[in-house]
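Could you have a look at this structure, given as structure tokens, before my questions?
A single protein chain has been removed from this complex, and every other one stays in its place.
The chains carry the letters A and B, assigned in the order they are written, with residues numbered from 1 in each.
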Amino acid sequence: MIIENFKNLGAAAIASSVRAGDASPSDMIRASFERAREIGAGRDGLNIFLHSDESASLEEAEVMRARLERAPDAGILAGVPVAIKDNIASLGLPTTCASRILAGYVSPFEATAVTRLRAIGALIVAKTNMDEFAMGSSTENSAYGPTRNPHDVRCVPGGSSGGSAAAVAAGITPLALGSETGGSVRQPAAFCGVVGVKPTYGRVSRYGLVAFASSLDQIGVLGRTVDDAALGLETIAGFDRLDSTSSDAKVPIYRLSALGGPAPDPQSPDTEAIRLGRSPVPLPPPPSAKTLRGVIIGKPKEYFPDSLDASTRDLCERALDRFRSMGATIRNISLPRSPLAIPVYYILAPAEASSNLARFDGVRYGLRVDPGKGLKAMYEATRSQGFGPEVTRRVLLGTYVLSAGYYDAYYKKAQAVRTLIADDFRSVFASGVHAIFTPTTPTPAFPVGAISDPYEMYLNDIFTVTANLAGVPAISVPIGRVRHLPVGGQIITAHFDEYTMFRVAYALEAGLGGEAHQ
Amino acid sequence: MSRERYEMVVGLEVHVQLKTRTKAFCGCSTDFGAPPNVNTCPVCLALPGALPVLNERAVELATRAALGLGCRVNPVSIFARKNYFYPDLPKGYQISQFDQPLATGGSVVIGKNEKGSDVQIGITRLHMEEDAGKSIHDRYPGATAIDLNRAGVPLIEIVSEPDIRTSAGAGAYLRTLKQILQYLDVSDVSMEEGSLRVDANISVRPPGQSKLGTKTEVKNMNSFSAVERALEAEFERQCALLDSGGKVEQQTLLWDGARETVRPSRTKEGSHDYRYFPEPDLRPLIVDEKWISDARTHLPELPEARKQRLAQEFGISPSEVEQLTATPALSDYFEAVARASGDGKAAYNWVMGEVLAALRPSGGDIAHFRVRPADLAELLNLVRDGTISHTAGKRVFAQMVETGKQAAQVAADEGLLQVGDESAIATWVDEVLSEHPEEARRYLAGEKKLQGVLVGFVMIKSKGRADPKRVNQLLSTRGG
Partner (left out) sequence: MAVTRQDVLHIAELARLGVDSARADELTKELSAILAHMEVLSQIDTASVPATAGVGTEGTPLRPDVGESPLMERTLESFAPAMRDGFFMVPRLATHEDSAESGA
């Protein structure tokens, strides 16, 4: 059957119609692929997918249908098509990180986050385009060509999770997984007018996420709405014995945060029933002056510099007004060390990357180029032909800052300043601020090819990278448009307080209503 | 000779494989001898997206080793990445520990000096790390074959202070260290099987000078004696170099056992820049103080303590104790026999004599020897109370080794129970005297030295069952 209005359906709506038997999982797969064709998601169009296989997805959908017949409670994402960033290992479709060095590589194991999605009924439809090894802010650094922004094909979708953001923005899937190291979910979410969440470091298992900078990397979720993102995150969050840095802190039902108030006990039978989809999530009351009563939202001056794009500033002020009208208090705050975040990040992330990418050596898997001049020549030919220019640049930068004589001046110094940046966040939250609001990016999406200077490109992460360095959760929510290009607002909360982050995000989404996309 | 003008200064780095069932950071088996790359998984193959999780047992064994070597165990230690490319190093880095190791500041006593005081070698640090795989260079022409079964096996690295002054001292240190680690039961410590590996740092200086000379690192030794010989060769080389007005260059050298010489490795100096930094995939290793004190309380008895206790308890000499404590299995065996038989001296004689002789042909392990200590003790008791003779005892032992039967049963089956009965012995004596009239005549005529011969005939006739004391007594009365 034809699914009406598929491109506007949220994950929860798709799952409930599948579980009610109104549509089959295969219907949803067909609708997803039909939408991809309609919008031109292919290589010669938006270039969103790197790998997809409609017939394999349809077979999985059939398996899901059979499972649903046996157990109608088969999961709250039953039949929901999901796109996965190509640096997250999956069985079936390749995992190439948009790099030549992994061309054709199919992982023999699956990321914990993907396994958890499948376990509650999600269907993987595609691996999405990205900046090679997640190094970039525009999805132009893909070995397989840039992805285009569905709102304006002349513009970039942001990056590095540009393919996942574009898939959601284009209405191909209601949910997608991306990954963050310095803003790679939130920035493309902002550029594409969708919701993007980066959880607390340790909240989601990194097992199966191809490492870029291990102390910063987190899998994140992109969704059309806050509800999609909340549902996606509560599904993949939680301790994993395969990731030593994952946290065993309890995972609340984030969707209940829309009701306001503190998180209910995740262990109680009522919340458990909601988590499993046996009871529906109660509808939140319409936004009112009570919605955010008692909530203190910090506005950090360092994130509203004079140089900020004027239209972006106006949209942020509008969002802050909505917070006020919903009962929140806006407090001017300072995160004084935030301006140091870009230098710190571009020392630490390349340093870790230089080590994480050493495994791509042509010995056990992936590309091998052997000029026949011995082992060292094989290493050098494989790696120089396998990696693109930005990856090469960062691996060299990282090697440099770790090398003898430079370690203290760069790596060690940057680690210390990272601590100071995190301390700023800790003291703001300790002072009673519940959430911090900032623009997600300094500007809306820019044209493909517009930025060629590497450092200028790095500055795209200026408002997002601090959350990665501090390890705190953050979400980007659409707050309006500059002409036709979306703008995102960012909400940051304390470590493991995704519940409050989602509460404020739900309120903002409801408070802006249709204005969020105007 | 030039070498008398210099003093050797040596520090050793010893890598020891820990005795765990699974690897340091994944659940793959550590068994030897599996087909290539069978004991591998996404983690130890370094597949994209795989992550390490630390093996609890490895921490336990490393901590035990540290405590046994008198080190201070640091409550917080940090894993670090040591970055270098090599095809048997799958991740392109080794997970190791760098500026915050598991343990620091221990020592071992390797003997006594001329003045009778302990010669002590300091231990700078002990840290945990993972092993690399194996590169096989000589099986396929023009190619190197990589087997990653060993990749990720847990190791400890024990770094000594530069306290060693002679090659013999290096050998003594290594033997002492090996013995301690065996007693602690943390490793198989076999250099032949590669579960113990040694690199040496050596420099020379004029005696009395406190400043250290430029050191070289010597690798590729495959036995303790190779370490000693390599140090001698390198010492000679450095002395000769200085005598001829040259300077020692900091470099890595490889021991060539076939040529009995060291030669420079081909790698350029300075090309090793390991770019250590804290391993972000693991959190700090936190060893609880209580856990450390429990581990200290439950530490197995160390060789020195065992020696003192055995000497005291069983009244055996220092040199005998030294032999008995060579390995923990041998001393365990001895102690069980000595305790069950109540006779340390006999236990020493039997264990060092018959038991080791019986094990020798098969090269067997005393821990799995067929004759259990309690069975040997029973045999010793039979001999001591005269139920069987010492000679018969050896025959019984041989049967026990062969059949696994108990001593008393073997003695009975073989008719070896000693006969002390006067009438039976008298009959054998009479028979012998009548069967050997010439010897009998001369003996009875007073040629006393023939008594031994006649006793021998009686023993043969009785198949060893006659109690020689009684036979002697009887013959004396006849001859008297």
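Miscellaneous remarks
FYI, a residue touches a chain if its C-beta (ideal position, glycine included) is under 8 Å from a C-beta of that chain, and two chains touch if they have at least 3 such contacts.
Predicted model only: the values in this text are computed from it and were never measured.
One chain is not depicted; across the entire complex it touches A, B. Here one chain is not drawn; of B:130, B:163, B:335 or B:467, the residue touching it is B:130.
Within the complete assembly, B:285 is the residue of B:65, B:285 or B:425 that touches the hidden chain. The residue from A:36, A:395, A:428 or A:494 that touches the chain not shown here is A:395.
Looking at A:32, A:205, A:244 or A:464, the residue that reaches the missing chain in the full complex is A:244.
Counting the whole complex, the residues of chain B in touch with the unshown chain are 15, 20-22, 26-28, 35-38, 40-45, 50, 53-59, 78-79, 82, 84-89, 94, 100, 129-132, 135-138, 140, 142-148, 155, 197, 219-220, 252, 254, 265-267, 271, 273, 275, 278-280, 282-286. For chain A, the residues touching the absent chain in the complete assembly are 91, 105-109, 201-202, 215, 241-242, 244-245, 337, 340, 342-344, 346-347, 354, 358, 361-368, 370, 372-381, 383-384, 387, 392-393, 395-397, 399-400, 403, 406, 409-410, 412-420, 422, 453-455, 458, 471.
In this section, only the chains that are shown with their structure count from here on.
Distance from the chain A centre to the chain B centre is 56 Å, each centre being the mean of its Cα atoms.
Within the complex formed with chain B, the chain A residues making contact are 88-89, 95, 97, 102, 105, 107-109, 111, 206-211, 213-215, 241-245, 351-352, 354-355, 357-361, 363-365, 375, 379, 399, 402-404, 407, 411. Across the complex, chain A is touched by residues 42, 45-54, 81, 83, 85, 87, 90-93, 144, 146, 273, 275, 277, 280-283 of chain B.
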